[in-house]
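Only a single protein chain was left out; the remaining protein chains are all shown in position.
Just so it is clear, A, B and C label the chains in written order, and each chain counts residues from 1 on its own.
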Amino acid sequence: MDLDKLKIARRGPERCEVCLPHGVTVGGGANFTLFAGPCSVESEAQIQETAALVAAAGGRVLRGGAFKPRTSPYSFRGLGGEGLALMRQAADDHSLAMVTEVLHIGQVDLVAQYTDMLQVGSRNMQNFELLEAVGGTGMPVLLKRGLAATVEETLMAAEYIALAGSEQIVLCERGIRTFEPSSRNTLDLNSALRLQALSCLPVIVDPSHGTGRREMVVPMALATRVLGLDGVMVEIHPQPDQAFSDGAQSLDPARLDELAQKLALIPPEAVAEA
Amino acid sequence: MDLDKLKIARRGPERCEVCLPHGVTVGGGANFTLFAGPCSVESEAQIQETAALVAAAGGRVLRGGAFKPRTSPYSFRGLGGEGLALMRQAADDHSLAMVTEVLHIGQVDLVAQYTDMLQVGSRNMQNFELLEAVGGTGMPVLLKRGLAATVEETLMAAEYIALAGSEQIVLCERGIRTFEPSSRNTLDLNSALRLQALSCLPVIVDPSHGTGRREMVVPMALATRVLGLDGVMVEIHPQPDQAFSDGAQSLDPARLDELAQKLALIPPEAVAEA
Amino acid sequence: MDLDKLKIARRGPERCEVCLPHGVTVGGGANFTLFAGPCSVESEAQIQETAALVAAAGGRVLRGGAFKPRTSPYSFRGLGGEGLALMRQAADDHSLAMVTEVLHIGQVDLVAQYTDMLQVGSRNMQNFELLEAVGGTGMPVLLKRGLAATVEETLMAAEYIALAGSEQIVLCERGIRTFEPSSRNTLDLNSALRLQALSCLPVIVDPSHGTGRREMVVPMALATRVLGLDGVMVEIHPQPDQAFSDGAQSLDPARLDELAQKLALIPPEAVAEA
Partner (left out) sequence: MDLDKLKIARRGPERCEVCLPHGVTVGGGANFTLFAGPCSVESEAQIQETAALVAAAGGRVLRGGAFKPRTSPYSFRGLGGEGLALMRQAADDHSLAMVTEVLHIGQVDLVAQYTDMLQVGSRNMQNFELLEAVGGTGMPVLLKRGLAATVEETLMAAEYIALAGSEQIVLCERGIRTFEPSSRNTLDLNSALRLQALSCLPVIVDPSHGTGRREMVVPMALATRVLGLDGVMVEIHPQPDQAFSDGAQSLDPARLDELAQKLALIPPEAVAEA
C-alpha cells in the first residue's frame, strides 16, 4: 500500500494537533511540548515532588510508569493500580496532562480511567490487538517507535490505531538498536524527520531512552527543538541515583531547569520548517 | 542477573526434551524434528493437502497461522477460529502434532483448545503478559526470537514462560534485522548456537522467514542439521505462487521432498556436538 | 588500552583548536565552522561559483572531491590533479581554507601540495597506512568516521594519525549503516557527542551524507549547532539537479542562505555545553 493513501498521511502544510486537558496541545505547527516525569512511579512523595519540578520547568505533560515492561522477570515491575492513582493526583495538583503506558489489552480499561493519554511502548509497537484496543477508546495515544521498526512500519502501526477509532496520535522516536555500544540506543533523528514528512501526526523525541546517558539529554532535546519537531519527553527524578529504574538517564532538577532555560532562548525563527 | 542462574540455564550435558502428541519429541539430543506447513491456513483443501505433504516428507509437527499478525492493517489476517478447527483436523488426519500462533492474552484459551503447542511470534517476544499467559497453561510453547532481540533477551523471555508454569519451551531463531537488503532477514545461526550453549531448551531454526527466499530454505535447513540444532520449521504450500501470504519463501512439494532426502543422507556422526 | 590513555584523550575542559589558513579555526570551544562545497569538482566555472556562494554564506572551508572513491568501477571518479588546482584557485580567490580527500598513500604528496587539510574518507578510516601517511605530513587532517565504525575504533584511528605526527585532527560523523531504508544513512549524533566527550579533538557533522536528502540538511546542521559540536560540512551545488554525483543531498544556493541565516539566529547561550 502506498503510504500516501493512509488515513494518517500528510496531505499538505496543515499538521494535526492533539488536544489534552488543561489546555495542552501537541503538534499543529506552533507548539513545542515538554513531557517529563519519572521512569516509574515509586511513591506519593516522589511523584508529587517530580510533578512540581515538571510544572515549574514549563512541562505540560506528566509521564511515568505504573506498569513497567522489564526484560528480566526478576526486575521491579511498577506499583500497578496504586501508581496510577498517585500519578493522577499529582498531575491534577500541578495542572499537568498525564500519559502512562498500557501493557496489554486486559489493562486498557483500567489505565483509561486514570490517564489522559495512553502510551504504547516500543516493545508493543506491533502488538496489533493492543493498537486496536487503544484506538477503540477514542482517546489520545502516544505511540513509541519499536527499537528495530522502520519508518514505514511505524506509520502502519499508527494506521491501526486510526482505523480503530482514534486519530489523536503522537509518534515518538526513542532510539534504535545498532552496532554502537557507547550509548544505550542510537537516537534516530533522521527517522523522526521522515515520520514528520510522511504523516500529519505530531512527532516527539525521547532522548532519555534514545541516549541512555543523562548528560546527553539536554543537548538532544535542544536538537529536537531546532529540527522543527513537536516536543520532547524526558525522564526526571528528584534524586536520580536512587531511582528504582533508569536512573542513569534521568535528569536531575538542575538539568531540567537548564533545559527549560535553553529552550526558551531559541527563537522560533531559528527553527527548521516542518 | 547471571544467565546461569535462570531456571532454563544449561547445567550439564543433558538437554531438555519437549514432548508432543503422536510420540513427537523435540530436543533431548537425539532428535531432529521437522516442523512444516503453510504460512496461513487458507481452506480445508489447502491445509489437508499440505498436511499430507508434510507427513509424507517425514515432518512431525504441522505449523500454520489462523490468526496472522500483519504490518499493514489492510493485509489478510487469517481465517481465525475456523482456521484452528481445519488445522486441528488436518493434523489429526495425518498423525501430526500441531503448533499455531497466539497473538494476545485474550486468545490464549481459544487457541489452547485446538493446538498442541502455543507459538509466541517474533513481534510478541517481549509481550510479557502473553509470555506469562502461555506459560500459565502449562502447555508446550514455541518462542520465536524477536527480530532485534539479543540472545540474552530471548533467554529472559523464555524465563518468563518457565516461571509462569511451563518449561516445555522450544526456542526458534528466524532471522534478525540488519543493513543487508539482499535477503528478507539475516539468519543468525551464531545466535542459535549461543542459545543452545546457554540454555537446556531445544533450539530450532526457521529458514523461511530467516531468508525470505525459497531457494535458500533447503540449504539453510541442512546447515541447521549439521550444526547440531534440534529441528527446522519451514513454510510449504501446494502452489506457492498462489499463497495468500509469504509465497516467495514457501517451499513447493518438490523442494520439501528434496529437503527430506538430503536430511536423511547426513549421518549422525557428521553432525556437530551440541 | 584505556581510551583515557590515548594522546588524543580529553583531559579537562580545554579543547583542541585546529588552525587553517585565512585565520580559520575549528574547535577550541568558541567556534562553529561551516565547511561547504560540491561533492565533486566538475569544472572551473562550477567550483568558482560554488566558492563564491560558500564565502557569501559565511563558510570558512571549501570542501570538494578531486579524487572520488566510488562503489562501482563504472562511475565518475573525479577530475584528479586538474580538480585540485581548480579548487585551490577557487579557495584562494574567496579567502577560504581548503579540504579534499586523499584516497591512498601514493597520492598524499600530490594532494598535500594543493590543500590545507587532508581528508581521510569513511571507507579508509581503518586504512592504517594511509592514517600514518597523512599524520606524517604534520598537516591538519579531517577524519571521517567509517559507516560501521564504533566510537572506540574512530578514536583509535585518530590515535594512529596523532602518533604519526599530526594532532591537528578534526573528527567527522557522517552517518552509519542501519536497517532503516528511509534515509541514506542514519546520522548518529549520539556518537558525535561521545567522540566529543572522550577526546579533545574538534567534532563536526556531515548531514549531507548522514541523511542523503537535501531537505534534511539544514535541520540537521541546526541540530549540530545546539548540540555544542564544532561545525558542519555540507554539500552545495549551484544546480544540484545537474551535479555529477550526490545531487539529491546537495543544498541549492537558497537553502545554503537559509542555513546561514538560521545559524546566526541561535544565541550562544542556547547551545549545550560541550
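By definition in this document, contacts are C-beta pairs under 8 Å (C-beta built on N, C-alpha and C of every residue); 3 or more make two chains touch, one makes a residue touch a chain.
Being a predicted model, the structure only gives us computed values, none of them experimental.
Visitor: Looking at B:T71, B:T100, B:T211 or B:S250, which residue reaches the missing chain?
Guide: Residue touching the chain left out of view: B:T211.
Visitor: Given the full complex, what residues of chain B touch the hidden partner chain?
Guide: 148, 150-152, 176, 178-183, 185-191, 193-194, 197, 210-211, 215-216, 218-220, 222-228, 262-263, 265-267, 269-272
Visitor: I need the residue numbers on chain C that touch the omitted chain, in ascending order.
Guide: Residues 1, 69-74, 103-106, 123-124, 126-130, 146-148, 152-153, 156, 159-160, 163, 177 of chain C touch the chain that is not shown.
Visitor: Could you please point out the chain A residues that touch the chain left off the display?
Guide: Listed in rising order, the touching residues are 148, 177-179, 181.
In the analysis below, only the chains that are shown with their structure count from here on.
Visitor: Farthest chain from chain C, going by mean C-alpha coordinates, please.
Guide: B
Visitor: At what distance in angstrom does the C-alpha mean of chain C lie from that of chain B?
Guide: Whole-Å distance between the two chain centres: 48.
Visitor: Approximately how many whole Å separate the CA-defined centres of chain A and chain C?
Guide: Here the centre of chain C sits 34 Å away from the centre of chain A.
Visitor: Using mean C-alpha positions as chain centres, tell me how far chain A is from chain B in Å, no decimals.
Guide: About 35 Å separates the centre of chain A from that of chain B.
Visitor: Touching at least two other chains at once: which residues of chain A meet that condition?
Guide: In chain A, the residues touching two or more other chains are 148, 152.
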